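Just one protein chain is left out here, and the rest sit where they should.
Labels run A, B and C following the written order; every chain starts at residue 1.
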Amino acid sequence: MNGAMSGIDALYQEAIKDYARADHGHGRLDAASAAVRLDNPLCGDRISLQVSLAAGRIVAIAHETKGCLLCRAAASLLGKRGPGLDATGVTATTAALEAILEQRSPPPTDWPELGMFAPAGGHPSRHKCVLLPFRALAQAIQQADAVSPANQGADHREH
Amino acid sequence: MNGAMSGIDALYQEAIKDYARADHGHGRLDAASAAVRLDNPLCGDRISLQVSLAAGRIVAIAHETKGCLLCRAAASLLGKRGPGLDATGVTATTAALEAILEQRSPPPTDWPELGMFAPAGGHPSRHKCVLLPFRALAQAIQQADAVSPANQGADHREH
Amino acid sequence: MSEASALRAKFPLLVANPGLHYLDSAATAQLHRSALDAVVAHETGARANVLRGSYRLAEAADRAYEAARQSAARFLNAASADEIVFTGGTTAALNLVAQSFGSLIEPGDRVVISQAEHHSNFVPWQMLRERCGVELALIPVLPDGTLDLACLAQVIDGRTRLVAVTQCSNVTGARTDVAAIAAAARKVGAKVLLDGAQAVQHGPQDVQAMGVDFYAFSGHKCFGPGGIGVLWARAELLAAMPPFHGGGGMIGAVTAEGYTWAEPPRRFEAGTPPIAQAVGLGAALDWMMDLDWVPIHAREGAMCEALIDGLRRIPEVRLLGPEPSSARAPIVSFDIAGLHPHDICQVLDAQGLALRGGHHCAQPLLAALGVEACTRASLALYNDEADVAALLAGIVRAIGVLR
Partner (left out) sequence: MSEASALRAKFPLLVANPGLHYLDSAATAQLHRSALDAVVAHETGARANVLRGSYRLAEAADRAYEAARQSAARFLNAASADEIVFTGGTTAALNLVAQSFGSLIEPGDRVVISQAEHHSNFVPWQMLRERCGVELALIPVLPDGTLDLACLAQVIDGRTRLVAVTQCSNVTGARTDVAAIAAAARKVGAKVLLDGAQAVQHGPQDVQAMGVDFYAFSGHKCFGPGGIGVLWARAELLAAMPPFHGGGGMIGAVTAEGYTWAEPPRRFEAGTPPIAQAVGLGAALDWMMDLDWVPIHAREGAMCEALIDGLRRIPEVRLLGPEPSSARAPIVSFDIAGLHPHDICQVLDAQGLALRGGHHCAQPLLAALGVEACTRASLALYNDEADVAALLAGIVRAIGVLR
């Protein structure tokens, strides 16, 4: 079990916990260009995320995230580094994160912080946790871009 | 396979085939005290049976039977030997037949013909075939006895 | 070793019963060793519930279950594994469609089935008719049991929402002209459901090439475990369909007031699914996808033809179903006047021949063919000429015993 426990220490390295604790970007925006609520129905992670855009570029980001450390760390990282990104940047960063989780490549030089999620690669059931805030952000930007911001692409319908 | 084939010859002994061919009691009654239609939904054997009773005793019996040799032989045996029986006699004969099929006892001395069904004892899926005419007769007598002959105890309802 | 005996060697039950002529694969095909091994390996190495567990055992179970979904998607050439819903079997899959997709059909609109359907593709639609006034129309069969395609344009009318037919009859083996059905349905905007229960044991399928919208099959009919089946449907159909059963795993969230739906395929998989069975099915499908089906089909066809030829030489036998033998999957049913199929099967059994007699859950078809019951021989890849020869000799002997 020792190998497993050192793997765990890597999975829950200080960087992850620091980001989760810091909860960068926590809160709500007064004037958002788009708002998205997403959850992982299978595990209960949930994020409400708002962005405000100018000329297609994120100028402010805020979120309220309930979930595991990995999900919260990912949301916090976006809260810190999200401003300044445009749609292309979000897509590229998400792709880079997916590549890291699938153990296909190291983090890009401009986003070294993504490397803290590399140990989650060995735990497929946790990939969704890490990716949830990124998926929410991608949806929010898409929504802000869309002519009609009505459809939030919610995961399921009320009944 | 030789043992199995000699078992088969016993199962389909001449007595069975003779009774099935003879089809004693085939037909319908002009004035029946009761009529029952029964089938084995799982195998498709089917019997329409009528009895006419006097003082609780069968005076005439008629049936139309579709099914395997065992079922038809059993119906034919009842067509021949049924008249004269009362409710108690039918119950006793059916019980004797069940005992033979379950290989618990030899045929009663007053119904030696039941012995021809003994080889079916080793084939549980065929017991229902042999018993169907007996079950139909039992229901018919019950029906004739009942004050209201409406409920035929049919196996299923139309839809 | 012949190809057939090499194949037989992979089926534990056939190995354990060398004298057995198993000719009832249309009812249940025997279990391939890889499927059995996969079930045992899963139960002894990765057994856990697949819903929401994050420990390693649960992750392994989840992975195995989803890999089986991938296998099923490849077996059917589905566009995505998300189009694969695991069910308890073909019957459950057909009931799912009748209930869920059926609830989207307006009273007075039409569902078309054929007279050749198995009860499992008959009764669910009769139940739908009772429930909500959908009209049920039948494509009639010709005297040889094939669908009367001349009627298609008339039966599949403008109000038709779904045409649900079998790919092969389980009684006559008759193959459905799927292209003709799909074209007639497309013309009026109706969807097509194919009951693949009798097709899957004869190789992988291509639902996209066939141009159908729903496809159902059972694991036990294609060398996999029982208690597992597959419903495939186009993603946009599944997305629009309401849940079938309620329970764990198919919801987004539940409160006292109501519940939300999970995305397909999970929306349709309420409760703990048959996990080990799905894994076993995946192994059976993987094995099938690795086979070269050209020689197998040739052999199946040759056996079927030899059987039909031999039966034709027995004067008492009346053959059911289409000619030539290439018009059918290797299933041959017949009637012998005056003899009941159960008696015939009993005498055949005593000679080591496992066949089924009766109405084969297709009473409307048998009524059209003018019989109440019949005896059926169905051939699979592990059968050989010796099985056919034994059957022909056995039938002659059965006539002798029973007459």
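FYI, a contact is a pair of C-beta atoms (placed from the backbone, for glycine too) under 8 Å apart; a residue touches a chain by one contact, two chains touch by 3 or more.
Nothing here was measured: the structure is a model prediction, and the numbers come from that model.
J.: Looking at the full complex, which residue from C:67, C:81, C:127 or C:235 touches the chain that isn't shown here?
T.: C:127
J.: Would you mind spotting which of C:34, C:71, C:91 or C:383 touches the chain that isn't drawn?
T.: Reading the full complex, the residue touching the unseen chain is C:91.
J.: Please identify, in ascending order, the residues of chain C that touch the omitted chain?
T.: Touch set of chain C with respect to the missing chain: 12-13, 16-17, 20, 22, 24, 27-28, 30-31, 36, 39-40, 43-45, 47-49, 51-58, 88-92, 94-95, 98, 115, 118-120, 122-127, 138, 218, 220, 225-228, 243, 245-251, 253-256, 258-259, 270-277, 342, 345-346, 348-349, 353-358, 361, 363-364, 367.
J.: Which residue numbers on chain A touch the omitted chain?
T.: Touch with the absent chain occurs at residues 1, 4-5, 7-9, 11-12, 17, 42-44, 66-70, 123, 126, 129, 159.
J.: In the full complex, which residues of chain B touch the absent chain?
T.: These residues touch the chain not displayed: 39, 41-43, 123-126, 155-159.
Here is the rule we go by: only the chains that are shown with their structure count from here on.
J.: CA centre of chain A versus CA centre of chain B: separation in Å?
T.: 75
J.: Just give me the whole-number Å value for how far the CA centre of chain A lies from that of chain C.
T.: 44
J.: In chain A, which residues are in touch with two or more of the other chains?
T.: none
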